[in-house]
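Here the complex is missing a single protein chain, while all its other protein chains stay put.
Per-chain numbering from 1; labels A, B and C assigned in written order.
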Amino acid sequence: MKTTILIHCPDQQGIISAVTGFVHAKGGNIVYLDQHVDQQANVFFMRLESNFDADLFSESDFEKEFQKNLAARYTMQWSMHRAGRLPKMALFVSKYNHCLYDLLSRYSSGELEVDIPFVVSNHADLRPIAEQFKIPFYHIPVTKANKGDAENEQLKLLASHDVDFIVLARYMQIVSAKIIDHYPNKIINIHHSFLPAFAGAKPYHAAFKRGVKIIGATSHYVTENLDEGPIIEQDVTTVTHAHRIADFITKGRDLEKIVLARAVKLHVQRKTMVYDNKTVIFY
Amino acid sequence: MKTTILIHCPDQQGIISAVTGFVHAKGGNIVYLDQHVDQQANVFFMRLESNFDADLFSESDFEKEFQKNLAARYTMQWSMHRAGRLPKMALFVSKYNHCLYDLLSRYSSGELEVDIPFVVSNHADLRPIAEQFKIPFYHIPVTKANKGDAENEQLKLLASHDVDFIVLARYMQIVSAKIIDHYPNKIINIHHSFLPAFAGAKPYHAAFKRGVKIIGATSHYVTENLDEGPIIEQDVTTVTHAHRIADFITKGRDLEKIVLARAVKLHVQRKTMVYDNKTVIFY
Amino acid sequence: MKTTILIHCPDQQGIISAVTGFVHAKGGNIVYLDQHVDQQANVFFMRLESNFDADLFSESDFEKEFQKNLAARYTMQWSMHRAGRLPKMALFVSKYNHCLYDLLSRYSSGELEVDIPFVVSNHADLRPIAEQFKIPFYHIPVTKANKGDAENEQLKLLASHDVDFIVLARYMQIVSAKIIDHYPNKIINIHHSFLPAFAGAKPYHAAFKRGVKIIGATSHYVTENLDEGPIIEQDVTTVTHAHRIADFITKGRDLEKIVLARAVKLHVQRKTMVYDNKTVIFY
Partner (left out) sequence: MKTTILIHCPDQQGIISAVTGFVHAKGGNIVYLDQHVDQQANVFFMRLESNFDADLFSESDFEKEFQKNLAARYTMQWSMHRAGRLPKMALFVSKYNHCLYDLLSRYSSGELEVDIPFVVSNHADLRPIAEQFKIPFYHIPVTKANKGDAENEQLKLLASHDVDFIVLARYMQIVSAKIIDHYPNKIINIHHSFLPAFAGAKPYHAAFKRGVKIIGATSHYVTENLDEGPIIEQDVTTVTHAHRIADFITKGRDLEKIVLARAVKLHVQRKTMVYDNKTVIFY
C-alpha cells in the first residue's frame, strides 16, 4: 500500500531521523523522500512516499501514533494520503475552450488521475465540449446582481459532488472569499502572463504595449488578492516585434494549457505545499 | 563595400519596390532585406544590407539622391552605415564585475566589433580588471551632492573620446536626462529582472519574496523613466523553492551577461530600431 | 484578395527589386516580405504576401506574366497561393491518442485553418475519438503481408478526398515510397526525439539509457530515409536522473503535441520551403 506523508514544522535537529525511523519501525519502505528547509522562515518541509504491507498496516493506528510520538513533539502540520482514491476535480470555465479541451483530453487518456464530476460555466458556450467528453455541464450565469446567489449555487454543486479541488480553466470571473474559504489552497487558476508582470485584465494587450520579448503563463492557488496567490508553475515563450496581439494570444494558449496541466498534476500527486504565500514543489 | 540602411516611415504602397529599385539602379547588390509593418501605428520599417563596388560608389551622391528621391517622398527617417569603422562603446560600471569580465573577454577575443575607449565607475574596485584588459579606467565618484558635477565630468569624457554609445554594465546609479538627451537610444542597460516585473531596486529579493518559478534579465535602452525604456532582449531561467536569494543572484549573473552581450551585438550590428518606446529587432 | 508567393532560384542581383516592382506594377500592396540567401548553395528564397484589389486582379494573367517576365528570366521555381480555400489534411494515427486529441481540439476551435476529411489508422482503437469530433475514421490494418495493398487503399482514400497533405500523428508504420512520391514534402511526421539523436524505434528508451539531461521532439517532412527528412520544428524539455522512462514518455507527449502543431501551422501558412533536405522557415 502506497502512502504519501506531507509534513511541515519549525526546523529542529533530528526530524528526518525521527520520521524515517518511525516509518521504518512500522514496516514501511521509504520509496522517495524529499525535504526542504526554508532558512529565512526556519521551517522544515518533508514529503515521504512509503510502501506498507497492506495486511499488516492499520492506517488509524499509524495516524494516532504518528500524531502522539512525532507531530505533537515537533509541532508538525501533517497529512497522510493513501493511493487509490481519485481526487474529485471541478472545472470552472467561461468561453475559452483550449484549457478545457486540453484537460478533458488528458483526463480521457487516463493521464490525469482524477475524477471530474462536472464542468460549470457562467456561459453556455462550452456545453458541447463537456458533452462530447461525457462530463455533466452546469450553466450558472453570473452577473453583478446575482453573484452571491450564483456562488451559493456553485457551493451547493461542489458540496453535493464532494469536490476535492477546483480548477479555473480560464474562468473569467473573480471568485470571492465565500468560495475560497471553503477551498483554501485548493483552487488552481491559470493566469495568462508571467506574474507578477501584467496581473489583472488583458495581460497580452499590456505585454504587447510594453514591447516585451517574452510572454508567459502562471498557475497559482487562488487567494483573496487577485493574481497574487502562491505560484505553482510558470513557463514562457519568446515573441518578436512581428507578433501582433492575436499572435500573443495564440502562442499564449499553448503555454496556458501546459502550465495549467502541470500545476494540476503536481497538486494531484501531492507534490505541492504552501507556506507564506509561496509553494514548495517536490518535483 | 558593405552598407546598412535603416528606414522607417508611414506605411505606404510601393516602398519596398521603390527602395530596392533605387539600390539596384545604383549598382548595389542587396544581401539581406528585412521589413516590418506595425499595423497598429501604420509605420513601415526596413533594414537593408547591400554591397556596392567601392570604386564606383559615392556615398555622398547616394545619400543626396536617396534623400531627394525617396526620403522626402515617403517622409522617411533613415540612416546609412558603412561597414568598417568600429563604433566606440563606453562602459559604466560600479562594483559587480561579471558583466565587465564578460564584455571585455568578448572584446579581447574579437567577438565584439567595437572600440572601448574607457571604463568609468563611481567606485575604484574594478580598476584592476580594466587594467588587466588594458582599457583605461576612470574613477568618478558620485554622491547626492556632486551628481551634477560628476555627470558633467562623464559627459566631457564621453565627448573627448567621441563615444558612440554607452553600456551600463550593472552601473548602480540612475543616469539623468542630462546624459540621456545626448545619447538617445544609445544607452543600453541590463536590469536583473524580467521587466516589467520587479522594476527598481533589489529585484532578486522581490522575486524571491513573491515565490516565482522563473527569473529573468532584461536589456533595454535607457529613457528618463527608470526601467521603462524600449526592451532589446530578455531571457529567463528556472528557479525552485530550494534556491535562496544568493542562488538567484548567482543564476541571474549568467543571464545578465548573456542578455547584455546579445543586446550590445544587436545594437552594434544596427539590427535595432526604436519606435513608440518599443524595439523592432531584425535578428 | 490576399496572396502568398513562394520563390526560389539561383541567387542573382536585382531579384528583389524585379519581383517587388512587378507586384507593385500589378497593383499589389506588399504586406510582408521575407527573403533568404543560402550562401553556400547560392540559392535565393523569397516569400511575399500581397493584397490585390479582387475586382482588378486576374490570377491567370498575373501568373502568365510572372512566368514570362520573371520566372523564366531568373530560372525560378515558384508558386502562388490565394487565401480562402482551406487545405485538406489527412491524419494517420495508430494507438497513441495525444497528438490526435490535440490536433482535433485545435481544429474544432478554429485554430487550424484546414479541412480534415478523415482519420485513418492501422488500428481501431482511436475510432471513438475521431467520432467524438465528428471526423470520418477508416481502419486499414497493415501487416507485413498486406502492406502493399494497404497503401493502395490509403492512396485511394487520399485521392478520393483530394487531400493536400498528410500528418502522421504518431503513426507507427513506415510510409513507403509509393505514398511519399505522391506527396513530396507534403507528409509531416512527429518523431519523439531530438533528431538526429535517437532516430528509429524507442527513442525515449535510448535517451534514458544514454542518461541525457534534455529530451526533444522533431517534426519533419517524410522522405524515403527514415527520420532523415527536412526538419521543420524542434523543441526540448529538461529531464533528470529522477525521471523514469514512463516520465520521459509523459513529458515527451506535451513536446510532441506542441512541435507537431507548430509544424502543421507553418506548413498551412506556407511558411516552409524545402531545399537540399533542409527547410527555410519564414516565421
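The definition used in the following text is that a contact is a pair of C-beta atoms (placed from the backbone, for glycine too) under 8 Å apart; a residue touches a chain by one contact, two chains touch by 3 or more.
Quick caveat: nothing in here was measured; it's all calculated off a predicted structure.
The residue from C:T20, C:S50, C:S94 or C:T279 that touches the chain not shown here is C:T279.
One of C:P10, C:P128, C:G148 or C:P196 touches the chain omitted from the figure, and that residue is C:P196.
Where chain B meets the missing chain, the touching residues are 97-98, 101-102, 105, 108-109, 111, 129, 132-133, 242, 250, 253-254, 258, 261, 283.
Against the chain not shown here, chain C presents residues 36, 38-40, 194-198, 210-214, 216, 230-236, 240-242, 244, 277-281, 283.
Listed by residue number, the positions of chain A touching the unshown chain are 13-14, 16-17, 20-21, 23-24, 29-35, 37.
Keep in mind that, in the parts below, only the chains that are shown with their structure count from here on.
Each step here moves to a touching chain, and the least such steps from chain A to chain C number 1. Centroids built from CA atoms put chain C at 37 Å from chain B. Inter-chain spacing, taken between the CA centroids of chain A and chain B, is 42 Å.
Multi-chain contact residues, meaning those touching two or more other chains, occur in chain A at positions 242, 283.
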